[in-house]
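With one protein chain removed, the remaining protein chains of the complex are shown where they sit.
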Amino acid sequence: MNGPQDVGGRHGFGTVVPEDESLRFHADWEKRVLGVTIAAASLGHWNLDASRFARESLPPAIYYGASYYEIWLRALEGLLERAGEVSKRERSTGRAETRGLRAERCLSADAVDAVLSKGSPSSRPGADPKFSIGDMVRTLNLQPSGHTRLPGYARARTGRVTAYHGSHVFPDTHSSFDGEKPCPLYTVCFEAVELFGETADPTLSVSIDAWEPYLERA
Amino acid sequence: MNGPQDVGGRHGFGTVVPEDESLRFHADWEKRVLGVTIAAASLGHWNLDASRFARESLPPAIYYGASYYEIWLRALEGLLERAGEVSKRERSTGRAETRGLRAERCLSADAVDAVLSKGSPSSRPGADPKFSIGDMVRTLNLQPSGHTRLPGYARARTGRVTAYHGSHVFPDTHSSFDGEKPCPLYTVCFEAVELFGETADPTLSVSIDAWEPYLERA
Amino acid sequence: MHDHSETDGDMDDMTARVLALETVLVEKGLIDPKAVEAIIETYEHKVGPRNGAAVVARAWCDEDFAELLERDATAAIASMGFVGRQGEHMVAVFNSSVEHNIVVCTLCSCYPWPVLGLPPSWYKSPAYRARAVREPRSVLEEFGIALPKETRIRVWDSTAEIRYLVIPERPTGTEGMSEAQLSDLVTRDSMIGCGFARSPGPA
Partner (left out) sequence: MHDHSETDGDMDDMTARVLALETVLVEKGLIDPKAVEAIIETYEHKVGPRNGAAVVARAWCDEDFAELLERDATAAIASMGFVGRQGEHMVAVFNSSVEHNIVVCTLCSCYPWPVLGLPPSWYKSPAYRARAVREPRSVLEEFGIALPKETRIRVWDSTAEIRYLVIPERPTGTEGMSEAQLSDLVTRDSMIGCGFARSPGPA
């Protein structure tokens, strides 16, 4: 979606404020958001792509006014509500009114290390790739209202394939629970002048990782 | 600028809420913002394009969280501060600490009708137009950090010239007080599929008004 | 974006904020409170969509006027006394059974003040500005308007100082009505392209 998350190349967000690397959290509530978000993912009501879609679907005024942990929390609330696990009223009272639907999938403390260490690889067996490293490709002008990972600044632009990563789960379908539909994933590199116009930094190139359905031969 | 104002074609802003046409204002403070904004423009510290730039330069979190009259007020505060007329401290105390710089240009009540009726035409004598009605043109990939009136959704797109309006003040320079630099102004019409991709409404076309420096022959 | 039912606190803040600024400006002699009042009075009571409705009604009744409106809308509209700020360069666009016109300003809130007055909140909302250019049919549905599938839609994004006035189709069953009667059928929304003129008869 052309949502608030799609900020690459946009103006007006101000300066970047470096931060000491020893700092892990800015407040205790951020820790809880991290822990609860990861633990709740084990219930299996959604996948990573669906959770990204929930975050970028927050209204722009909220998205831009929130820290990233607040974005996580608000998205998590919505995901749990749509899964039928926690209603708005339960959130506001802090008291459960119904039983959990998937308590049997509750992540136990014992299992945390194994789950975090295992991760969730997104590579899958898939079709042979249509493009080869070195090919010039053009991104399509895709503007779905649903989730996509083709950023706006790199839409309808010509670049070169610099890597092929095998087939990966396709977020555009996976995010809406329409299947993993794995397809070839490439790194595509663009000159900045192609992306941002003739006044862009001539020493700069930018790459994205792009699934085959985002691309056509240039 | 690729700022918060550039919302054409973006997702996530929700529904449109119709409003009875007898409603003029939602609160008395909106009336004051209207009146003060128009009256203060007579001081001549800025022009219409500069005031638009001030509005779109508000941080996105503020821009999207504000009603339009709030956007006007916040921008007016910034314009008056940069003009040296009203400091931040004066705003917060509500008490003047220095004299007005351009009190001699204060809009009098008597002059209001004439000023509003006269308006500020932006047409100017200018060069002959490079394009003719019916010509196919392509908008350039212009992404200045300053003010521009080429919306993002219509950048690097091909359309047809459907009207020529003579030369008009060029907002890209006028907004930064770099001169009126009038140039030919056209209406350029695009098919929606050209703008938004193949899934767009095939019965839809969208036109923008575009100054000649935004265009090249297609 | 602005939910007025939840923002009474905000509005008080805004009242204080604009009052502080206005007070300082008046104290410095930079604005005259009477001028501010005169501006408010103009757009609260004098300049509004009934101006545009009169233009539309005349165009329905007077072919010469309609022709001038199509050729030089600024002159045609000025001939009825409607001139000034945010209407310096007017273009009239005519709806028909095959094409429907809609006006938007995606980049700010440009609107033809001399004929329509101040824009409604929704016209200035990111929702309208974002969606009018991409999915006008779904926007029209929120106004209770369904266009035939085959009707062509042309959206006019007011990116310069040209201001657009939509001339809606004359409703059927209005033969013999006076200009004044006809103008009562012309809604503001129909002159933006987000509605039709009303049919005559009991409201």
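As written, the chains take the letters A, B and C, and residue 1 is the first residue of each chain.
One rule holds for everything that comes next: a residue touches a chain if its C-beta (ideal position, glycine included) is under 8 Å from a C-beta of that chain, and two chains touch if they have at least 3 such contacts.
This is a predicted model, so every value here is computed, not measured.
In the full complex, the hidden chain is touched by chain A at residues 5-11, 13-19, 21, 23-29, 31-36, 38-40, 43, 52, 55-56, 64-70, 73, 76-77, 80, 85-86, 90-96, 98-100, 102-103, 106-109, 111-113, 115-123, 149-151, 153-154, 163, 165, 168-169, 171, 185, 187, 189, 192, 195-196, 200-201, 203-211.
The criterion applied here is as follows: only the chains that are shown with their structure count from here on.
With centres set at the average Cα position, the gap from chain B to chain C is 17 Å.
A separation of 41 Å divides the Cα centre of chain A from that of chain C. Taking the mean of the C-alpha atoms as each chain's centre, chain A and chain B sit 34 Å apart.
Across the assembly, chain A contributes residues 59-61 that each touch 2 or more other chains. Contacts with at least two other chains are made by residues 1, 126 of chain C.
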